[in-house]
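Here the complex is missing a single protein chain, while all its other protein chains stay put.
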Amino acid sequence: MRFFSDNAAPCHPAVLDALASANRLDTAYDGDQWSARLDGAFSDLFETNVEAIWVTTGTAANSIALAMLCPPEGAILCHRDAHIENDEAGAPAFYNGGAKLTLLDGPGAKVTPNAVKSAFDRVRPDVHQVQPAALSITNATEYGLVYSPAETAALGEMCKSLGLDFHIDGARFANAAASTGASPADLTWRAGADALSFGFVKNGGMNAEAIVFFAPGHADRARRLKKRSGHLMSKGRYAAAQILALLEEDRWLGNARAANAAASALAEACGPERLVHAVEANELFVRMSPEEAAALRAQGFDFYDWAPGEIRLVTSWDQDMAAVGRLAAAIRAL
Amino acid sequence: MRFFSDNAAPCHPAVLDALASANRLDTAYDGDQWSARLDGAFSDLFETNVEAIWVTTGTAANSIALAMLCPPEGAILCHRDAHIENDEAGAPAFYNGGAKLTLLDGPGAKVTPNAVKSAFDRVRPDVHQVQPAALSITNATEYGLVYSPAETAALGEMCKSLGLDFHIDGARFANAAASTGASPADLTWRAGADALSFGFVKNGGMNAEAIVFFAPGHADRARRLKKRSGHLMSKGRYAAAQILALLEEDRWLGNARAANAAASALAEACGPERLVHAVEANELFVRMSPEEAAALRAQGFDFYDWAPGEIRLVTSWDQDMAAVGRLAAAIRAL
Amino acid sequence: MRFFSDNAAPCHPAVLDALASANRLDTAYDGDQWSARLDGAFSDLFETNVEAIWVTTGTAANSIALAMLCPPEGAILCHRDAHIENDEAGAPAFYNGGAKLTLLDGPGAKVTPNAVKSAFDRVRPDVHQVQPAALSITNATEYGLVYSPAETAALGEMCKSLGLDFHIDGARFANAAASTGASPADLTWRAGADALSFGFVKNGGMNAEAIVFFAPGHADRARRLKKRSGHLMSKGRYAAAQILALLEEDRWLGNARAANAAASALAEACGPERLVHAVEANELFVRMSPEEAAALRAQGFDFYDWAPGEIRLVTSWDQDMAAVGRLAAAIRAL
Partner (left out) sequence: MRFFSDNAAPCHPAVLDALASANRLDTAYDGDQWSARLDGAFSDLFETNVEAIWVTTGTAANSIALAMLCPPEGAILCHRDAHIENDEAGAPAFYNGGAKLTLLDGPGAKVTPNAVKSAFDRVRPDVHQVQPAALSITNATEYGLVYSPAETAALGEMCKSLGLDFHIDGARFANAAASTGASPADLTWRAGADALSFGFVKNGGMNAEAIVFFAPGHADRARRLKKRSGHLMSKGRYAAAQILALLEEDRWLGNARAANAAASALAEACGPERLVHAVEANELFVRMSPEEAAALRAQGFDFYDWAPGEIRLVTSWDQDMAAVGRLAAAIRAL
C-alpha cells in the first residue's frame, strides 16, 4: 500500500491499448495519423485554437515552453519551491541559454500578484541587471494547493501590466481542474496564460506530456527546439496515441478526480491540525512523529518522510480505495 | 508494401509485452527493477563493465555522449553526411555549449584514418582555432555501409595517437553487428571506442535508445545532463523494459539480421550497376529513372526519392519477405 | 622593416591624445560625454540614423552582431575562409547559443549571390535541418579582395529574397572604403546590410571596434549582450574617445589609404605572376620560393610564410614608405 508518488503508479489500461493500436507502420517523426489529431484535440478541450507540442517529460515541457517566453538574457519569476527551481537540474537555463530564475516567496508554493510586482519592481531597468520576462506558476502547486480561475486571472492581469509572459507548469493540471471544477480554458488562456505544460504521466500516462501554446507564434520555434533537444521521437505516434487516449472520454479528468478523492479521504482522516497545507489536489503534507510514521509503516503503508516531523502522501489515479480506507483508519487510530 | 524507413515500422511484440509487464507500481525516475538491470545486461553483451544511459531518441543519445567527449570550445570530427551534422537540428552544439562539427569527406559516408589525420593537421594548436577533441563515426553509415572491426580499430588507433575521444553513432549498430558477424566488443571498445549510441528504435523498439560508455568517468555527468535536458523519465521503467526485451534472446540481433536479409535480397535483384553504394546493412540507394520508379509505385511499392535518378529503399525488422520477393521481381522486370 | 600584421602596428598619435583628453573624471559605464557622441558620429558618416555599440575586439563585434541576426537554432552562411570560421575560436556559436556556420566556397574568400542561393537551396525546411538565418561577408576579405557597392548590393538583394539578414565583417572596412572610393553608406545599408563590424584596431586604434546597426530593433538587446559578455567597460569613455579620434578628420580613411598605397606599391613590384590574389586593400599573398624569402629576410624584411611557396605581406597605416620602396626594389631584384 504505497503512497510514494503519482510517478510510481502504472499507466491507465487505455494507454496500453492505445500503444497496441498504434503498433503498425505509419510515417515517422510525428507525421502519423495520431500526431495529426493532437492540435485539434487540444483545441476542442481548450475551446480555442491552440498548438500543441509533445515531449516525454515535464522538465522538457517546462523548459521548451519557457525558452519561448524568456530570452537568454531574461529572468523567469517563479516560486522558491517551484519544480523548475528545485527539481529540474537547471534545465530551464540549459534550454534558453542561461536565463535566471528569480525566486518569489509565499505559503504553499503559491505566488501572488503582489509578490510578482514586488520582485519586478526591485529590478533596475539598466543593462546591469537581468530583466524579468516571464512568470511561471505551478497549478496544482508543489504542495498540492490549487489556483482558482480568479487567482490565475489576477496573475495574468499583473503579467500583462508588467509586460511579462505567463506560463503554467501543469504537471498536475488535471488535479487542479478536477479540484476547481473549472474549465481548462478558464484556468489558462482566459486567465491570461500564454503556455501550459500539461502533464499526463502523473495521471495515468506512460511517457508523454504536452506543451499547449495559447499565444500565437511560438509553436514553430518550439518544434525546432524539440528536435534540437532530442525530443522529436522517430516513432512519435506512440506518444500522440497515449495523449489522445487520456483526452478521450475525459479520462484525464476522471483519473484526477479519483486521485483527488483519495487524498480528500485521507485529509479528512488527518484532520486540520495534522495538515501542513490545505489538501486541494492529490498531495498531503502531514505532521507526524517518527514513532507514528513507524507505526503506519509497520502496518504496510509506504510513503516518504518530507521534513522532521512531517511526511508526504501522494495519491494516484489508480489508488485502491480499500487501502485508502485502511490508511485513513490507521491515521485516525494514531 | 512500404520501404520508407525503419522508423516507420511497428515495435516488436516482445516490446509491447515488456511494457505490459512493467505496468505496475514501482519506484519512479529509473529507480525501478528494470532500470537496475541495464548496466549488467550491457556489460554482459559487451564482455566488459560498461555504464549505460537510456533516452528516447538517437539525437539525445548522440548529443549527450558527445557532450561528455568534447568540451564547449572543442570540435567533433565527423563525416559531411553524418546524421549529427545533417539531421539533428544542431543538437550536438546545443548540448555541449557550442562545439563545432568539422566535416570530413569519403565515399558512402565512411571516414578513414587518413581523413581524420588530415583534418586534425589542418588545425593550428593556437587559441584562435577550435581544437579537435573527438571523432564520431556512424556504423552502419548513413548510406548503409559497415565498418569492420579492423576498420574501426584503425580509427581507434588514430584517435588514440591524436588524443581524440572516439564515439560511434550506432543508430543501426545492430545492423552493423549482424552484417559483420563481429561481437559488440570487437566493434566498439576493443577497437578503441569510448562511447556508443546504441539504437533500438529503428530495430523494433518504441522509444528507447542507449548510450554505452566504455571509458570510465562519464556516466555520472551524463546522468546529470540526461536530467538537465529533460530526458530522465519519471516512469523510466518503460524504457528500460523495452531495451531489456530487445537484448533478451538476442532479439536485437535477430531483428537486424532479418532487415539485412531483406536488403540483401533486394540488392541482388538490383544488381551492381543500379547500386550507388554496396548494400551491407538495411539501406539501398538505387539508380532508377523517374519512369521506373513510377512503375514500381504503380505496383504498390512505396519509397522515397533520394536524388535525381536515385531512390532509397529501407528494410525493417518486420519486413514481409513475400513483399520483398515481389519487389525484387518487379525490379528485375524493369 | 616588418610586414607581419596591421595588428602589430602602433596606434595613431591622435588616439593617444584622445586617451589623454579623456583622462578625467566622468560618468562610468558609457554614460560619459564621448560615448554620447558616437551614435551621432556614425549616423553622420553613414548618412542615416544608426545605432552603434563599441567593444574591444573584432571577435566580440562580429559575435554580438551575429547573435542579433541569427537565433540559436539558425545557421550563418559565410565563406570557408572567413575569420568567424577560422580565427575566432568558435565565438559566434558561443555568443548565440550554438548557431551553425554553413561554409561557402569562392576564390579569394569572396562570396557570390549564387553561392548563397545554392547553399540555401540545399537545406530542407523541415525541423531536422538547421535553417539559414543570416549571411556574413568580410570586406575587405581575408585575402585582401574588396566587394564593390554593386557586388555588395547583389548579395543584399539575394539575402532579401531568401529572408536572410546580412552582416559585414569590416575588420578592414576602412581599407575597402579607401579601395573602392565608395561611401560607407553605399558599401553597407544602401546595399542591404543590416549590421557592420567596423574595425579600428587594425587601422590605428588601440582597443575599440564598433558594431553599427542599420536595421532597427537590435541595439537594445545588443547592449544587454555587450554587458552580459563582459564587454561593457566601466570606463567606456576611453574606447569612445579613440573611435571619435579616428572618425574625426577622416583619419580612418586616411590611415587606410596609406596602408593600401603601400600595398599597391609592393603589388606593382611583385607583378601579376607572383600575386595569388589581386591586391585591392592592404594584404599581399605572394608566390615566393623559400630561397627568395630567405634572401628578403636576410635584407631585414620580416613577414609570415603563408603556404608552401607563398608568403603574406600586410601593410599598415604607419608603413614607412622608404622601407616599402626598399622592399619593392628587393622583390624586383629577386
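Miscellaneous remarks
For reference, chains read A, B and C in written order, and residue numbers begin at 1 within each chain.
We take it that a contact is a pair of C-beta atoms (placed from the backbone, for glycine too) under 8 Å apart; a residue touches a chain by one contact, two chains touch by 3 or more.
All of these numbers come straight from a predicted model, not from anything done at the bench.
Of the chains on view, those touched by the hidden chain across the whole complex are A, B, C.
Of the candidate positions C:68, C:168, C:187 or C:201, contact with the hidden chain is made by C:201. Residue-wise, the contact with the chain that is not shown comes from B:228, picked out of B:2, B:202, B:228 or B:274. Interface note: of C:167, C:228, C:274 or C:312, the residue touching the hidden chain in the full complex is C:228.
Panel shows chain A; residues 72-73, 75, 86-90, 93-94, 97-101, 127-130 of it touch the chain omitted from the view.
Not every partner is drawn; the one left out touches chain B at residues 29, 71-73, 97, 127-128, 131, 221, 223-228, 232. By the touch rule set out above, chain C reaches the unshown chain at residues 2, 4-5, 7-11, 16, 19-20, 23-29, 55-61, 63-64, 88-91, 94-95, 201-202, 206-207, 224, 227-235, 238-239.
Assume only the chains that are shown with their structure count from here on.
Centres computed as Cα averages put chain B at a distance of 43 Å from chain C.
For the pair chain A and chain C, the distance between C-alpha centroids works out to 50 Å.
Touching of two or more other chains is recorded for residues 29, 224, 227-228, 232 of chain A.
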